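Here is the structure we will look at.
The complex appears here minus one protein chain, its other protein chains still in place.
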Amino acid sequence: MLSIKNLQAKIGDNQILNGINLEIKPGEVHAIMGPNGSGKSTLASVLAGREEYEVTEGEVEFLGKNLLEMAPEVRAREGVFLAFQYPIEIPGVSTINFMKTAVNQIRAHRGLQSLDAVSFLGLMKERMKLVEIDQSLLSRSLNEGFSGGEKKRNEIFQMAMLEPKLAILDETDSGLDIDALKIVSNGVNKLRNKSNAVIVVTHYQRLLDYIVPDYVHVLYKGKIVKSGTKDLALELEAKGYDWIKDEVAVEL
Amino acid sequence: MSAIAIEKNSVLDIAAVIQSSVNQFPILKDQRNDALAQFQKLGLPSAKQEEFKHTPITRLLEKNFDFKLANQKSEITNIDQFAIPTLEANVVFFVNGLFSKERSSIISSETEISILSLEEAVEKKSEVVLAHISKYIDLKTDAFANWNTAAWRSGLFVHVPANSKVETPIVVYHIHDASNGQVISHNRNLIILEEGSSVSIVEKYDSVEKSNHFSNAVTEAVVAKNAELNLYAIQNDLNNRFQYGLTQIYQSDSSRVNTFTFSLSGKLIRNNLHLTLDGENIESHMYGLYLLENDTLTDNHTVVDHRKPNSFSNELYKGIMDGSSKGIFNGKIYVRPQAQKTNAFQSNKNILLTDNAGINTKPQLEIWADDVKCSHGCTSGELDEEALFYLRSRGISKETSQAMMLYAFAGELLDSVKHPAIKNYLDQIISERLHKDF
Partner (left out) sequence: MSKDNQVLEEFTSKEYEHGWITNIESDSAPKGLNEDIVRFISAKKNEPQWMLDWRLDAYRKWTKMKEPVWANVHYPKINYQDIIYYSAPKQSDKSKKLEDIDPELIKTFERLGISLTEQKRLSGIAVDAVIDSVSVGTTFKETLGEMGIIFCSFSEAVLNHPELVKKYMGSVVPVNDNYFAALNSAVFTDGSFCYIPKGVRCPMELSTYFRINAANTGQFERTLIVADEGSYVSYLEGCTAPMRDENQLHAAVVEIYAMKDAQVKYSTVQNWYPGDKNGKGGIYNFVTKRGLCFGDNSKISWTQVETGSAITWKYPSCILKGDNSMGEFYSVAVTNNYQQADTGTKMIHIGKNTKSRIVSKGISAGHSQNSYRGQVHIMKRASNARNFSQCDSLLMGDQCGAHTFPYIDVENSSARIEHEATTSKIGEDQIFYCLQRGIDEESAVALIVNGYAKEVLNQLPMEFAVEAQKLLALTLEGSVG
């Protein structure tokens, strides 16, 4: 589904990604972990098409198409979803109107008819339940004045609405208490199936207790330096990141 | 010929025209002659004057108008096109500055409110008119106000008796028929709200055909204790409108005023909106939206003058400038020494869509009392890149994302409009202008 080859990227004069290689198949959950500043969020942003980042080398193929050539909205329409680490507040734009516009533009891209107001509301009500989000929140301006937990829940609600093929959760656990974490993870788990995939970007192992990964990759200085199964995450939790840094230093 | 000589000529031309009608209303003879003399003394404002720094109104008027010409007769028929759909209202029409009785229709009862032409009120209600007319405006320095005072021939008179809450709004259509050449009009409006009364008034400016037309309008409103005035200005004239408007509102204790100024089109629009808060526990809100395109210019000069303690004022003006348009905002807040415990806030936000557009903004605070809370903020910029990316990352096209954000930016002002029919009408114009397709 997603094939990343030797991906290198920079912002301004700062080289951040130094050759990432990653293969993801439908139905898989990949966790990307690493110390602060290792490039985790950059990878997520590059995949979603944030324009400040310049890709200097490498290829990303998504469902057989060159992802890097697509505008951010085309990537979304093709099925890439990024749950933002810091969801943006947009005063004056209601979440409902925002989602309706997104759903219909994505449907148009896929050659489907627009949803009318009634079916849209029906769909919304159904998906709201998945993430236990209240409708009053969705009538308000997008993320404006939302608590940290509400913002993250809204991200997962949007994921539920847009039914992506590849969801990238960028530090979705940051700023969440344990109850909110459970609700958000439950939402993600309900949305998982054999034909979609999830990339979980996180600093801590905590979230992986709830969204169990098939593979864990450790990112350090813009490269994947170690890959393994869920046990790797536990090892990191127990030992911290220093041993990885030491190992890398020895190899270099 | 030097520029000065040209300027003098235009003042002479204007004065000559005024002279012919200056004695039209015997009870206002002195006032009008004084205003004429003062107008001649002041002359039209030069671009060097601080208040006209970015708005070359004199140069543009002199370039586009022949002040000696009288307005042509109007045979305009199709005026329904300017109506606000579904709005049940008292309707007052002015065509080329003159009251049009046959087109107007008043549905509120006479005990509830009197709505007359000002020229009729001068005859029938001379006491009330004399008690208020020209009492609140600045005739010392404002040349246009003097010009209007000396030259007006027609206008609106509204008198709301004590405790009368008028539910039906008044819509005033100022139509210029520019099909037979230039039009110059001087409307003079007087709005008096007695204690505990309330009314909403919409002033709408439209025109037909392409000749240049200029409106120099003065509105004086007096809002007594506990009264409430909602005043809307809808400026969406797609033709060659030049406009200088002065609205002076005088407020007493516990009164409320909400003004809404929507400048959506017009070649050159200068709005002077002055609120004098001469009482305690007053609440005033001033909302403004200017959406400019092509080579239009809109200049909003506002003044909030806090003269007594414990009042509140809030001002929000927003602008989107496209094409080579130019927006100007100057907001003054005065807090006089006695006006302790004043809360006064002002915000002006701007978006430039092209590098040929421009904004000159000058939010100005002048405070002489210490126990006050006052603030102003202003911003100028393009659309927030982060937010645009967020929208696009959900599959929404770049164009739609931009339109959504522009509409949201303008929407804050639409939200302030409470009257559903007026709101819908404005929403429609704004949605179309901002290419809302969502």
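Note that the chains take the letters A and B in the order they are written out, and that residue 1 is the start of every chain.
What we mean here is this: a contact is a pair of C-beta atoms (placed from the backbone, for glycine too) under 8 Å apart; a residue touches a chain by one contact, two chains touch by 3 or more.
From a predicted model like this one, the values you see are computed outputs, not experimental measurements.
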Report summary line: Within the entire complex, the undisplayed chain is in contact with B
Report summary line: Of the candidates B:Ser20, B:Thr141, B:Asn294 or B:Thr354, the residue in contact with the absent chain is B:Thr354
Report summary line: Of B:Val128, B:Val303 or B:Ile367, the residue that touches the missing chain is B:Ile367
Query - Residues of chain B (touch criterion as defined above) contacting the omitted chain - result: 50, 54, 335, 337, 340, 350, 352-355, 357-382
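Quick note on the criterion: only the chains that are shown with their structure count from here on.
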Query - Length of the line joining the C-alpha centres of chain A and chain B, rounded to whole Å - result: 50
Query raised in the report: Touching chain B in the complex: which residues of chain A?
Result: 48-51, 71-73, 75-77, 81-82, 84, 87-88, 90-93, 97-102, 105-106, 109, 141, 158, 162
Report summary line: Per the touch rule above, chain B residues touching chain A in the complex are 384-387, 389-398, 400-401, 404-405, 407-409, 411-412, 438
